[in-house]
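With one protein chain removed, the remaining protein chains of the complex are shown where they sit.
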Amino acid sequence: MRSVIPDYLAEALGDVESDTSGQLADYIPELAEADPDRLGAVFATVDGEVYGAGDIDTEFTIQSISKPFTYALALADRGFAPVLAKVGVEPSGEAFNQISLESDTGRPFNPMINAGAITAHSLAGPEGMNPAERVERVVRGLSAFAGRRLRMDEAVCVSEMEHAHRNLAIAYMLRGYGILTEDPRAVVEGYIRQCSVLVTARDLAMMAATLANRGVNPLTGERVIREPVVRQVLSVMSTCGMYDAAGDWATQVGIPAKSGVAGGLIGALPGQIGIATFSPRLDAHGNSVRGVSLFGRFSSDMGLHVMEVPAAARAIVRSNHVVGGGGPNAVRVLQLQGGIGFAGAERVVREAVNTAPEEVRVVLDLTMVYAIDDVARRMLLEVVRRLTLDGHEMYLVDPESIMPDPDPGDGGRVTVVTDMEQAVFSPHTVAQSGSRPTKRET
Amino acid sequence: MRSVIPDYLAEALGDVESDTSGQLADYIPELAEADPDRLGAVFATVDGEVYGAGDIDTEFTIQSISKPFTYALALADRGFAPVLAKVGVEPSGEAFNQISLESDTGRPFNPMINAGAITAHSLAGPEGMNPAERVERVVRGLSAFAGRRLRMDEAVCVSEMEHAHRNLAIAYMLRGYGILTEDPRAVVEGYIRQCSVLVTARDLAMMAATLANRGVNPLTGERVIREPVVRQVLSVMSTCGMYDAAGDWATQVGIPAKSGVAGGLIGALPGQIGIATFSPRLDAHGNSVRGVSLFGRFSSDMGLHVMEVPAAARAIVRSNHVVGGGGPNAVRVLQLQGGIGFAGAERVVREAVNTAPEEVRVVLDLTMVYAIDDVARRMLLEVVRRLTLDGHEMYLVDPESIMPDPDPGDGGRVTVVTDMEQAVFSPHTVAQSGSRPTKRET
Amino acid sequence: MRSVIPDYLAEALGDVESDTSGQLADYIPELAEADPDRLGAVFATVDGEVYGAGDIDTEFTIQSISKPFTYALALADRGFAPVLAKVGVEPSGEAFNQISLESDTGRPFNPMINAGAITAHSLAGPEGMNPAERVERVVRGLSAFAGRRLRMDEAVCVSEMEHAHRNLAIAYMLRGYGILTEDPRAVVEGYIRQCSVLVTARDLAMMAATLANRGVNPLTGERVIREPVVRQVLSVMSTCGMYDAAGDWATQVGIPAKSGVAGGLIGALPGQIGIATFSPRLDAHGNSVRGVSLFGRFSSDMGLHVMEVPAAARAIVRSNHVVGGGGPNAVRVLQLQGGIGFAGAERVVREAVNTAPEEVRVVLDLTMVYAIDDVARRMLLEVVRRLTLDGHEMYLVDPESIMPDPDPGDGGRVTVVTDMEQAVFSPHTVAQSGSRPTKRET
Partner (left out) sequence: MRSVIPDYLAEALGDVESDTSGQLADYIPELAEADPDRLGAVFATVDGEVYGAGDIDTEFTIQSISKPFTYALALADRGFAPVLAKVGVEPSGEAFNQISLESDTGRPFNPMINAGAITAHSLAGPEGMNPAERVERVVRGLSAFAGRRLRMDEAVCVSEMEHAHRNLAIAYMLRGYGILTEDPRAVVEGYIRQCSVLVTARDLAMMAATLANRGVNPLTGERVIREPVVRQVLSVMSTCGMYDAAGDWATQVGIPAKSGVAGGLIGALPGQIGIATFSPRLDAHGNSVRGVSLFGRFSSDMGLHVMEVPAAARAIVRSNHVVGGGGPNAVRVLQLQGGIGFAGAERVVREAVNTAPEEVRVVLDLTMVYAIDDVARRMLLEVVRRLTLDGHEMYLVDPESIMPDPDPGDGGRVTVVTDMEQAVFSPHTVAQSGSRPTKRET
């Protein structure tokens, strides 16, 4: 059997192929001479599978798609406060060639416009790096996102530098405001080198998948950035990534995205996939015409919109029953299932409160639970603690250790076992959390 | 045992209670005379549970929090195209008292600013409604979101109308552009009545929960709006809901939200909960000071940020094994688990492709699956169809009918059974989709 | 002999007649149905002569040309400070349909845009006037500028009021800022009545001539406004009168001007003439196409640009000589000529200093002087005073009493006579200013 996904991608490409509207970027010869008919699309899953169709291994320059990643590197290398002091997070509602600095401070509105991206470039790497070292740090960082060593297109570098008047204007303006503290020309040169990095649609999908995978490259397993940085970058992409069409994109596509003038376009669905398309003709906003069409289709066909409300999950509490007869040996069992976040944990809490079990022994059975996030963990442990304080003996059936660090805290106590048998038939216990830390018993 | 959630809310309120910064809205006496110390917070789950702490049953005027709901009503009553023609979806990046019309068409930037909200009010109800009918339609709509009949504060209506100069200015401007087609004064009066609807924090949480629950009120079960409208409203809230602090909110809180000048603040987490807070003192942006603090805390404590990447789910494919021995009776079983969306379905596809099963009979066991969305359904059925075409006999074990309409389409064929026994021991079948539609066998 | 000026005007009209570009204003039927081919031009001199060609007695509505005159009335009726507090004097550089309020105070940028003109209307007449009285005060004022009782076009009033959405928007906005303090609708209605006043090109030229004639209507002799108001109005017309083409107009035409949407256009050259043209087709700025052409031609043909540097005047000091022989009876005579302002007076001062006359008796002969302004008067009297202090006997020959109040002040003394004979042959005098005020001797 062949996978259905490449077929789907091929079909999608076929549907947009005939759209030859839009124009190549033409401010430098290297972009103006690109093959306008190139067309490719790639899905990269958060566990590293890659599906593609069309021109997915053709190299082109990354251009503005480098912006969210370099912003991520700046946040990672300098921390949030110093970066936020110099680059805002507000959408500018303006075209990509606007300056958009805050009128008093000169702080660029956000890192997705050139002023903010140039500033973010200057903040990549530790303070005191020279321009060449910083370029190396950025290229190394972009390569870590892509999972392979990327290289620059030197001809594009040279050509962009010759047409960098506007970026130089921006950089000098930033220097005037003290947002940049170095030679503006050197920063612009570094930024242009960053934009001249060569990538394929495959690379871009993997870079997006790294964002979708909490900052860990699904291919190499390398943690490129920490989760708070991922969240920040995805948030900014979602409000500022598509220039002045931000609202249209947010409503109609709803995937945090970023486009580049060479025809690339990426999107990252948290926890799901990274997507990349490549088609060089641009619309009036500077976004790839066929790329925008493809993303619209992907979002609609696959329910990938971030505001898509997921189908109501089946009850997290699979069953609430008593085993072991009606006598003193009766055991109350709450059998849970699925992935448990705040909303799921709330149901468990509610069940426990409503049940007000008479049985001394209460079991939370996690056998059919496949994930539990931090807030859910804390809430379940609080249930355990409170039931302990109400006089119950608490058991956690957790054969796959899905619950990390099962310490219910002050006054709570729980026995962790690997199957229901152990919970139902074990002798009663008396130890308390605090005096003797609960141990996972296997 | 008492639920942990009210305790959590009470603790959160306690932490912000001492913050008495900010100012009451004072443009009308009714707001200026509000009790500034009121403080409440409510969580309403998508299945109708309500947790609250503090002043959760105090009535106050809904004000701008009515905006996303009336926008929803307009979209529901008129359809997307007529509404989008008159109200945009772009963040304005401007303060709440700006006019923010597109310079050529006069179209308001978005429905969360007054110009857009006044226009949205005029689009609620079918065309041709008179102003009084429209107000009734809006109040009925807001009531449906809240799950109880809401009423207006007539004193506030009168007072607001006396201070409605700016809204009248906006309405006349909109009338000049042909965005409004009726008497501007009547529209403003209707809009003011909409804003004067009295709600409690409990109501607001339920209204938000209705958005979080795909448009179905969790309390009454009434479908108030369809899902595409929900998605549109949540998207617009996420980019335009918090005035000129949109980017800060999107990065730091990440919950689609809307605030009102009487001190209300709501947030809706798709598929999870609706949240409301009430505290009348406002910051310079016109947002409740303590409300903003509380949302920041809720987002951070509970991982409620929309860009939060969920923990990697346990493998959707729980097991891939052969039962029935190695001979011709061998049956390949793919046991799935959890909620399956695109990303999960992709894993199943991948497993099927990689396995290239030699066994004739292949079973997809959905017993431990608790949800499956539309794209996943189509992908799984395509797997079934392709395996059929490769000569396999396909079985779906689906005891709870989690898979709706299990027709694999042209050339595909599947037998749906309720337990594994039936799949493994049933006689071989030959019927094909198309000649004889697959029936769910129970 | 026929005057050359009507011929010149007729020729100028003939040259622009074939230009049928531009569009009639069409926002109300009354304007849309105007005869687009109407064409007229009038010159009115500051002493009341009127020259015209073409349609100079056709009535049309004054529209925005009422703005500078109503601004003048407001300044006259309320004084400068209260008016400047509510209407600025800065060019907005924006089109005529912009709101252009200062962002913090809501103060309109200037009285030539609608917001400022509506505000100025509300400031005409003493505080406390009701709207009807104010309209009467404005019409009476405009009539005083025109020199005949003007009346309103009631059909236009009604029609404009039906299409007054934008002006109502502006007025409500101004009310919101407290710039207007009355019912915005009543103010707009009054403003519309002001704009609906019917005038002819002849009227407009006379209104402009009243500005050019220091505020005195050349026809009726009535002082309509004081000189400081004239200066203020002309200054504002020169920087803000022609909407967003202010700079083009200032450089190329250089005549303080104002246009109206019904096709009128006026200009006022201080001290020289008032000009009006009438041709209803408008350019994109809302100015009469042929009117703009005519003004360009008038300015260039007749050197009427306010920055035109006048030809260097012949020496103010016509002669500096001694009469009466070389002995003790010798008299030093400075014979002056022309109109004397600061620059002319400076030459007299210089001549007096350089001459350092040895003769006791010094005569300033004003016989050929035809005007002397205040600063020149003060400077000449200071020369007189200083020469008195140096021991000279001073005479002023002033047969036409061109020098008002010839008191040289502390320590000065002068004998005013009507012919040179009296100065040369009068007996020596000794009286001093201060002890006995100098009297004009006739």
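To keep things simple, chains are lettered A, B and C as they appear, and every chain counts its residues starting from 1.
What we mean here is this: a contact is a pair of C-beta atoms (placed from the backbone, for glycine too) under 8 Å apart; a residue touches a chain by one contact, two chains touch by 3 or more.
Owing to the predicted nature of the structure, the values given are computational and were not obtained by experimental measurement.
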Can you pull out the displayed chains that the omitted chain is in contact with? A, C
If I consider the whole complex, including the chain that's not displayed, which of C:Met379, C:Met403 or C:Val424 touches that chain? C:Met379
Pick from C:Val89, C:Met161, C:Leu198 or C:Ala330: which residue touches the chain that isn't shown? C:Val89
Among C:Gln232, C:Ser279 or C:Gln335, the residue in touch with the chain that has been omitted: C:Gln232
Could you tell me which of A:Ala10, A:Leu84, A:Met129 or A:Met173 touches the chain that is not displayed? A:Met173
Touching residues of subunit C against the unshown chain: what are they? 1-5, 43, 45-47, 49, 88-93, 109-110, 212-214, 227, 230-232, 234-236, 238-240, 244-248, 250-251, 254, 256, 269-273, 301-315, 337-339, 341-343, 346-347, 349-350, 352-353, 356, 368, 370-375, 379, 382-383, 386-387, 390, 400, 402
For review purposes, identify every residue of subunit A that touches the missing chain, sorted by number. 99, 165-166, 168-173, 175-176, 184
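Heads up, the rule we're going with is that only the chains that are shown with their structure count from here on.
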Most extensive contact between chains (C-beta pair count): A-B
State the chain with the largest centre-to-centre distance from subunit C, centres being mean CA positions. A
Determine the centre-to-centre distance between subunit A and subunit C, using the mean Cα coordinates as centres, and give it in whole Å. 69
Cα-centroid distance, subunit A relative to subunit B, in whole angstrom: 21
Can you give the whole-Å distance between the Cα centres of subunit B and subunit C? 66
Could you list which residues of subunit A touch at least two other chains? none
